[in-house]
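The other protein chains are all here in position, but one chain of the complex has been omitted.
Think of it as A, B, C and D in the order they're written, each chain with its own count starting at 1.
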Amino acid sequence: MEEKIQKVPAGESQMPKVAPAKTSESPSKPEKRAFILSSSPHIQAEEDVAKIMRAVVYALLPTAVFGIYFFGWRALVMMLVGIAAAVLTEALLNLVQKKPQTISDGSAVVTGLLLVLTLPPSLPYWMIIVGAFVAIFIGKQLFGGLGYNIFNPALLGRAFLQASFPIPMTTWTMPRTIDAITTATPLGSFKFEKTLTPYLNLFMGNVGGCVGETSALAIIIGGLFLLYKKYADWRIPVSYLTTVAIFGSLFWLINPAKYPDPIFHLFSGGLMLGAFFMATDMVTTPVTPKGSWIFGIGAGIILVIIRLFGGLPEGVMYSILLMNAFTPLINRYTRPKFFGEAKHV
Amino acid sequence: MNTALLYSILSMGGIGLLFSILIALANKKLHVEEDPRIGQISELLPNANCGACGFAGCANFAEALVGGKADLSSCPVTGNDAREVIARILGVDVATGERQVAVVFCRGGDGIVARQAEYRGVATCSAAQIVGGGERACSYGCIGLGDCVVACPFDAIHMNPERIPVVDRAKCTGCGKCVTACPRGVIELHPISHHVFVMCKNEDNPKVSRSVCKHACLACMICERAVNGQGFKVVNNLARVDHAVYTKELVLPTEKCPTKCIVIVGTADEH
Amino acid sequence: MSLKTFAKGVHPAEFKSLSEDKPIEKMPLPSEVFIPLQQHIGAPCTPVVEKGQMVKTGQVIGKSGGFVSSTIHATITGKIKTIEKFPHPLGINVPMVNIMAEGEEELLPLENLPEKWENASREEILDIILRAGIVGLGGAAFPTQVKLNPPKGKSIDTFIVNGCECEPFLTADHRMMLEQSQELLTGIRIIMKVLNVKRTFIGIEANKMNAVDTLRQATKSFSEITVVPLKVKYPQGAEKMLIDAILNRHVPPGGLPLDVGVVVQNVGTTIAIAQAVTAGKPLIERVVTVTGDAINEPKNVLVRIGTSFQQLLDFCGGLTNNAAKIIMGGPMMGVAQSSLQVPVIKATSGIVCLSDKYTQAKPIYPCIQCGNCVSACPMNLLPTRLARYAEVGNLIMAENLGILNCIECGSCAFVCPAHIPLVQQIRLGKLQINELKRKSKSI
Amino acid sequence: MVKAKTPLYREFTKGLWRENPILRMVLGTCPTLAVTTTAINGISMGLAVLFTLVMSSLIISLVRKQIPNEVRIATFIVIIATFVTVADRTIAAFWPAVSKSLGPFVPLIVVNCIVLARQEAFASKNPVGRSVLDALGMSVGFTLVLLILASIREIIGSGTWFGMQIMPPTYTSWMVMVLPPGAFLMLGMLIAFSNWLNAKLEK
Partner (left out) sequence: MDLIIIFISAAIINNYVLVSFLGICPFIGVSKKLGSAISMGMATTFVMTITAAVAWLINKYILIGLHLEFLEIVAFILVIASLVQLVEMFIKKVSRPLYEALGIFLPLITTNCAILGLALFLVMKNYNFIESIVFGFASGSGFTLALVIMAGIREELELARVPKPFQGAPITLIVAGCLALAFMGFAGLI
C-alpha cells in the first residue's frame, strides 16, 4: 500500500512533462489557479466512519447466519424489518429536522441489526418496528444523532420493548423446530428450575434465546474480526468477560449447588453478544484506556448481581445501559495524565 | 375530641414556639453580613426555591445575580414586573448616551473580491482566519462565513446574497457581540446618527488593493479633495471620515468615489 | 534490538523516496527577493536600509532589540525597490524588503571573526550567531543564540541534534547529514563548547540508516557524541518526543527542554552555526525540499531566503496541471498556501505540492468517540474533547483538559475516521484562550 | 410595582399556556410524573391542587398585610399544610381507592413548588380577586396538563381511559407507559412539544 503510493508520483516525475504549468509566466504575475487552503495535517489515514460501520455489519454476519440457521427464515425477515425500520426512522427524522441525510453512514443499519439480534425469535414484527423506532428516535436522534447519544440505541430500544411487552419478550422458541415450540433459555431454566444446559449446545447456540445471542461460536468469530481490525476496544470484552468469570466463580465456589459455574455464565444468555458488540459501541463507552477497564469491570459486576440475585434471569442489557450512564463520569475521572505531568516532580 | 383539639393546639404551638425561638436566637447569634442588594433581590424573587435556575434556591440565585454570575432570564418563575425592578437594582439596564449600532466596513462580497483559494475546513470566519484567511483574497475584509450572524443574539445581522453581513439597524442593540466575533475587525459600533462611512479596511498599496477588490478604497484622494480635506482624510492608504464634521449631506464624495466604497447607511429619521 | 521511541504517535506513509536520493542543488540567483522583516519569534526587526539603496549580499538590512532578537541580511546583491507589506507564507501581510538583483554578486562576510573558534569565548560565539541571524531552521524560528544561552540556574547536561525529519516527504535534513557531515560535526562541537556539555546525541529515524552510518563514521573519534537511530514514527522530531525517546526525560507541561537539562537543535541550524562561526557566512540561504506528486522534478535545493515560491517551483520544473495544494513545510504541520508570490523564509523546510489525488474532500462525520485520537496524541490529551469544547466555546473546560499543551502535530486529525478538523478547532481554541489571557492581563 | 393595567381575565388565562406551571416553568414535576398513570388519578390530583392553591391564595391574600415579613414563608407553609390536610383527609374519607393510588403525593402538595411559588410571587402581593383568579388559572393549567399526560399514558399503557376500555380487545398494552420510564419520557416529549409549538406561535 505504502509502496504503491510512493512509486506512482516518482514514476510520473520521470515521464516527459505535459505542459509545464505556469512556467512561462513572469514571476510578478499572480498565480491564477485557486489552490486548496485547509488546516494541517494535509494527509489522512484511510479510516472512515462508514467503513467502520460496514465492518461491524460484516462482523455480525456469522451471528446472523447462525440465527437464521437455528430460528428459520423468520429470523431473516425480522432482521430485514428491523434494519428497514431503523433506516427509515433515521431518514424520516433527518427530514423532519431539516438536517442533512445521515443514513449513508451505516449506523442505523447496525442499530437495526443489533436490535433484532437481541430479540426473541417469535416477537411480532410490529414490536420490532416499535423497538427500532425508539432506538433511533429516543436513543439517538434526540441527542443529536450519531456520536452524541449517551445510551446504546439498540439496547435502549430493547429495554423499551422489555418494559412494554414483558411477555412476548420472554417467550422463547426451540431452535430448529418448525412450529415454534416454546422453551426456556439456559439462564431461565437454571434460575427457575436449576437445570444446566450442555456446554456444547451453549457454545454452538442450539438453545433457546434471542435470535443472535445463542451461538457463542459465531459471535466470537465476528468479535475477533472486529478486534483484529481494531474497530473494537479489546479491553472491554476482556475485562467484562473476566470479571463475570471471576465474580461468578466466587459465588460458585461458595455454593456450587445454588450458583452456576463460570463457564455457564460466560456462554449463556447475551453475554457474548453484549461483550463483543454492545459494550464495545464506541459512542457510548469511555474513550480512555483506563475507562474501558472500569467499564468492563463495572458491567461484569452488575451483570452477575442481576443474574444471581435479581428478579430477571438475564441482565446483560441492563449492565451495559447502566455503565453507559456512568460513561461520562468515567471519562471525566480517567483523563490520562498530560505528557510530562506525571514524571515531573 | 376536646382533648385531641387541646393536644393539637398545644403540640403544634409548642413545636412552633420552640423552633421560632431557636431561629430567632440563631438569627441573632449567627448573623453574617451580606451585600444589601442580595436581600432586596431575593425579596423580589419567587422564593419558591424550585432550583430551575440551576442554583440552590432563590437566595443563592440572588447572590449569583449580584455577583454577575447568573442571568436573570434563567429564572422561569419571576414575572416581568419583578424582572424590571431586579434589573434596575442590578443596574444592568443603564442606558447612557446615544444608541450605538453595528456597521460593516466591507463591500467585498462574492464576485466583487477576488477568490484566492478553495477553503476547506471549519466553516467559521475565525477558523478560516487561521488557515490563510479563507477564500477571499482581501486580507482586511469580510471572510463571509457568518460568525457575526451566529453571534448576534437579536437576529439583527444577516448575510446578503453576496455573503456580506447586513445590519438591521432597527433590531441592533449595539451589544457589540458581532464586533468581538469578527476576526478581521470589519464590524464597528457607531452612533446611530452617523450615516456616512468608507466601507473598506484595506490598507494595502493601491495597486494591490485594486487587483483584489472592486469596492476597495484606492487612496485616490478624490474624496479628500472634493471636501477640501474637511471631513475626509486618507491615512495609510485608506480614506477615513471625520464624523465630527460630516454627519449627513455627503452626497458629493459618495458619488465621486470611483470604487463606490463611500456609502450612506440608514436614514436620517431612524433615530 | 528494538529502537528507541516515545509513546503513542502515528505512522503516516513516508513519501520520502521522491527526493531522498537527490543531492542538494544550488539554485541560480533569483531576479528579485522579498525578505520579511520578521522571520523569528520575538520583536520584529526594524529596517536599517532605505528604498532605492544598493545592498550587497550579507549586508544587514534589519535589526531588532531586546533579548529575543535576530538579524536580517540582504540575500542578493541589488537595489532596494520598496519596503512594504507583502503576503507571507504564514498567512498575514508583513513588511518586507524587496530587492531587485543588480550588479555583480558580492558576499559581505561577518566581521570580527576569531582566528580559531576553539579559542573564542562563549560570549563571542553567541554574538556571532546573533549577528548571523541564525534561528531554528526546523520551523519554529526561535533565535538560536537565546536557546544556547539558558537562564542562570538551569543546568544543561545534554545536547541533542534533531535529525529525525519525521514529516513525510521532507528530505532536506537527510541530505545535509549525508553531504555536510563535517560541518555538522563542527557545529556540534561549537555548541557543546557554548553549552559546556559533555555529551551529545544525534537522533535519526531509522529510515535514514545511511545518514546514521555516515555520521557514525564522522564522529568515530568523538566518544562524547552518540548517533541514536530511532523508530520511524511521527512526531518523533518534536522536541519533547525526541528527548523522551533518547533520554526518557519528560518535559513538564508548559515547560521547555532546558527544564530537563537539554538543548535540542535542528541539523540545518547546527550546520548554519558552523558556517557562520568558521566562515563568517550569515544565514542567507537554506536547503528546501521541493517535492510532492504535483511538482515535475522533486529536488533538494539550496536557495536564497526571499526567493518567491514561484521562482523556486519553476526551478524544479514547475507544477503539474493537477496541482491542488501547495504546502510550506511537511504535510502534517505545514501551512497551505493560496499564492505562489510568498517568499522562502528561514523557517521554510520544504514545499510539498500535492495533486488532487491526495486532496479530495472527505466527508465529515460526527465524532463517534472511537478514541483513535486519544491513542494517537503524543501529549496524552483528549483531542476530540478539546476540539468540541473549543467549538462550543467552553474555553474553561478546554483549558482544564490541557488544550494549551497541544503541540499541533496533527496526529489526531490524521487518524480521525470522522475526518474532523481537530487541529484547526484546537488551534482556534488555543488562540482564543491566549487572547483572553492577554486581555485579562492588560486590564 | 404590579401593573394594575393587566386585564383580569389575563390573570386566569396566563396559567393555561403562557406561564403554564408544568410546561413553561417545569414546576411541580413530582406529582405530574407520579400520579399520571390513569386519567382518574391525574384529574384527582389536579383537583386537590386546585383546592389547596385557591384556598390558600384566598386566605393569604386576605391576611397578606398582617403577616410579618420575616415569618411569611413559615406562615404560608402552615396555611398550605392545613388545606392539604383537609384535602388529604377528605379524599381518604370519600374516595379511599383514589387516595390509595395517589399515595403520599396528596400530602406532598405542601412542598409542591407551584403552590408556594404562587403565594410568594403573587398572592402575597395582590388583592383577593386577582389572587384567586391567578390560583385558578395556574391550577387549571396544571390539571389540564396532568389530564393530557395521564390520558396518553393510560390509553397507550392500559388501553383504557377513565377506566373504560377504548382500545380494541386485541390491543397489546405498552406496559412501559404506566411505569416510571414512560412517565419521564412522555413528560419530556410533552414539554418539548409545547416548546416547539410555542416557538411556532411566536413566529
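Simple rule for what comes next: a residue touches a chain if its C-beta (ideal position, glycine included) is under 8 Å from a C-beta of that chain, and two chains touch if they have at least 3 such contacts.
Predicted model, so just to flag it, every value in this text is computed and none were measured.
The chain not shown here is in contact, across the full complex, with A, B, C, D. The hidden chain makes contact, of the residues B:58, B:102, B:212 or B:241, with B:58.
Touch with the hidden chain on the side of chain B covers residues 4, 7-8, 11-12, 15-16, 19-20, 22-23, 26-27, 29-30, 32, 48-60, 63. In the full complex, chain D touches the hidden chain at residues 26-31, 33-34, 73-74, 77-78, 81-82, 84-85, 88-89, 104, 107-108, 110-113, 116, 176, 179-185, 187-189, 191-193, 195-196, 199. Where chain A meets the chain that is not shown, the touching residues are 97, 138-139, 141-145, 148, 150-151, 156, 159-160, 162-163, 302, 305-306, 309-312, 315, 317-319, 321-322, 324-326, 328-329, 331-332.
The rule is simple: only the chains that are shown with their structure count from here on.
Chain C has its Cα centroid 44 Å from the Cα centroid of chain A.
With centres set at the average Cα position, the gap from chain B to chain D is 39 Å.
In chain B, the residues that touch at least two other chains are 116-117, 120-122, 127, 130-133.
Annotation for chain A: residues touching 2 or more other chains are 30, 34-39. Put simply, chain D touches chain A in their complex at residues 172, 174-177, 179, 181-182, 185. The residues of chain A lying in touch with chain C in their complex are 1-2, 5-10, 12-13, 17-23, 27, 30-31, 33-45, 47-52, 105, 107, 144-148, 231, 233, 282-285, 287-289, 335-344. Taken in their complex, chain C has these residues touching chain A: 10, 12-18, 31-32, 168, 240, 244, 249-253, 255, 259, 292-293, 295-298, 308, 310-311, 314, 317-321, 323-327, 329, 331-341, 352, 354-355, 358-359, 362-363, 365-372, 374-375, 378-382, 384-385, 401-402, 405, 408, 410-411, 413-419, 421, 423-424, 427.
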